[in-house]
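Pasting a structure here, questions to come.
All protein chains but one are shown in place.
Labels run A, B and C following the written order; every chain starts at residue 1.
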């Protein structure tokens, strides 16, 4: 059986990155429901993210999304980074956005028109500038590029344009900066998507160089896809850049991580644990990428961080010696039972203990509810324009 | 073999209803791309719809969506209906909207709070008033109601609230007005949807009465679902109210009808043809429900109408005597071949002929492009606020 | 919080039925792998099933499948029932088979040829005779009927034939016997399936009478289908006949119940608990329907029974007052947390206790492994023909 002290040490080493956009308003194409107290600025988003870290102790990094988190004026991003540090957090990935400008109707880095591609690449370059200014090490790229109708554009020509665009950006990166390339089955493109699966992302990364890696967003796969298999494969290739955790029942539903299929989340983290993904050198980023359309935002982020942490704890509890022995013996039920024993364990006590050892309240959700922050932001954040996907 | 004159007569009887929202701006949660010349008012939407009818000859009905097509002032809807008639079209279904008000965050007619349900029912009552004012015979209901997380609300209690809300509205209908209840697998609700499948819609309809019927939206099913089977079953039960035609590759992608799977569209219309659905008394509404995010809107509607018409022509060409004989003989390949022969026929010549016999240009897309309307609306519709989902 | 004594009492009342075919050889279309010690006769299957009941205490019923469990000679079925009683178990459902005769290539009760339909109905009548002889109260029907190619047969005519065939059999049932009608998305029919979804099964049942009910097989749905929603709906209508529990990752994979998605199994049983499905009068049959292609059979059945029981215990632990309060307040996260608290509880200790109170070993898997039965059947069951799907 795994040593509890070792499990706790591994939990202490884990960092879960929360997304700035998880604190703002969000919704579906049908409606964005506004919530009271939502941040108006990137600085206020960092304030909220700092609360999540304050109560969980494992969320010190915050992802930015440009232009939603654009800061105007000279030294603006340095101020933002300093603000983060003052609150006890720091800037994580910088996420680009090449899908909300009218020019991008038919694509961005894959667009048939070189002028539009140039504009998109310029935006990615700006994102690297922001990385330099904020100390971010990871450029995370997701492209809405694709087509809606058969024949609309040439699939292979679009891959060529993608490769050329990415190569330009990759050369601009500093030696300690990485490019993380996300894939997605569909949406907002409905016929072809230019990076629809891990294979396409992997192919593009390999051509770019060692510091280009694949991001696995748990909501971006076809039904029936075995996500943990992909995770294991990418770890085998040294190409797993990180995760965008969230939940889905059918499509990219952006529900709280662990909400729809906690067993799947556990299986994914079990592969991470078994293939060295928690080791420091592995450099796997554990990020949330989700929105909270109908539920309270900060508590939803706290709950999501806890869900990832609970699944991690269970994965660390798997008795790997017993598992290896059962696998070698071809003992199907025995091997499965080893994994299920860990999954069926209630780790909430263990995690409460771990928190108390670090001076945290054992129940982060209750502690946040009691701390008065929610009441304060509802009162103080009046006027201005609430942050959201479009802002 | 079917008689060509009979096929042409059946084509002449068909009416395809176009949606007012298909002429306005639309998009995904990521971005709505504006297009030049888009209508600013319901009156301008009817102008565009009239063009579609002018060139196709089979689209004399236009669906309204309230509040997107709300007309203020006394007699406003009568004026709208008169405007339609002047343009050679008329009002088809009236579509309700109980998903774009902040009160509806947790549902409308299924909401736990009776006040919100009352508000939603009042809106549906307003829609019936608009039916009275415009001569519309069909109230089409689609509800975004559902939940995002297990436990969020009680599934059965929500069904009870749905039934009670619908009963109130059903009683308000005149004897020649119908209630058409649409179902949808998911979105914008992601865990449960209160009317997720034809069975749920059917159950609710049966409890309401004879004039409550199920609407089949071709984009609203789980992968692998045989939609034409559902169509056949509902025709057998006398409960098929009509179709919302559109295309999808994965989810409710709202692409042009017939664009993603023209063979499926044909199979659906083959079941309609084989089970009396084209007969006058069948009262099946053939509606489009789709948006045109990246393509030109009026030409896309024209193309969609043509796609439905082409699939209808093919379905009418099936040699039903030969089919029945092959089926009775257990001749699998022979029966399939009868159906495929009709599908593989190029009916564009036949339809061009049919159009010319009725004084229409043989190619509606080319005729529209040549008529100058597009240039005129781009020039004239400047200023004001373009219509879209939110307006 | 639920009272632990009440939870234990409810667990004591639960009956989980195991399938005779779960003890025999099985596989895929690619290969059936034989296992040592597999039963050669229905009597030996009952012996194995009795072991499962002996160690779990909740599996006293065994489903028969005809003709796989056909017993020749006068009084044969009475002897089989007596054999069961001697072993401490009894006959549960009788399952028909109208898919393994060459006559059924194009269907059975829906076949275009009346002679084939008559043959199929005769077989169903034989199954009712066996119910009479064994004391079984439930006729469980699953039909492989359907078509592989568009046009192969007429969808509506097949529904009519289905209805007529079932009506004949329903009339033959005694007043305390029920007809349970299972639905399945696809396989072995690949284009249409004659009972593909709950709605079709429900429709047929309603026409038959009060004692016709729908069976939910957890492996028989399209991806994205919310099974617990269907369960709640059928309980609302009083038409849930029971479950065929098993697991699937993609299709009807027939893995151990709870193996692929334990959270889904919990959510299903949560709806059962919340809608009176565990009440005695509800008469919901909790059955396993699964095969064990690569794992040891009896331990796999024991594990499956335990998985259903663990999920039941968790469902019973949901604090329904707290849940109702959170739902009424529109507290999305609070309501979800109530459900998740129960799910995250490790109930293995509670169940061990419950077993010990009833004189059972706390760990049924270990107790079975230690009891010597497996070694004995491997030694003794030599020669003869191992039972399987085809035998």
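Methods note: contacts are C-beta pairs under 8 Å (C-beta built on N, C-alpha and C of every residue); 3 or more make two chains touch, one makes a residue touch a chain.
Computed from a predicted structure; not experimentally measured.
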{"item": "Options C:174, C:294 or C:378, residue touching the unrepresented chain", "value": "C:294"}
{"item": "Residue among A:56, A:108, A:148 or A:165 that touches the chain left out of view", "value": "A:148"}
{"item": "On chain C, residues whose C-beta touches the chain left out of the figure", "value": "27-31, 33-34, 99-100, 102, 104-106, 144, 148-150, 185-188, 190-191, 222-223, 248-251, 253, 255-256, 259-260, 293-295, 389"}
{"item": "Sites on chain A contacted by the missing partner chain, in the whole complex", "value": "106, 112-113, 148-156, 159, 185-186, 191-193, 196-200, 202-203, 221-226, 228-229, 232-233, 235-237, 267, 270-271, 274-275, 323-324, 326-328, 330, 332-333, 335-340"}
{"item": "Touch residues of chain B, complete complex, unshown partner", "value": "223-224, 226, 249-250, 259, 261-263, 294-296, 299-300, 303, 310, 332-333, 336-337, 343-346, 348, 365"}
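Going forward, only the chains that are shown with their structure count from here on.
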{"item": "Inter-centroid spacing, chain B versus chain A (mean Cα positions, whole Å)", "value": "38"}
{"item": "Contacts with 2+ other chains: residues of chain C", "value": "223-224, 226, 332-333, 336-337"}
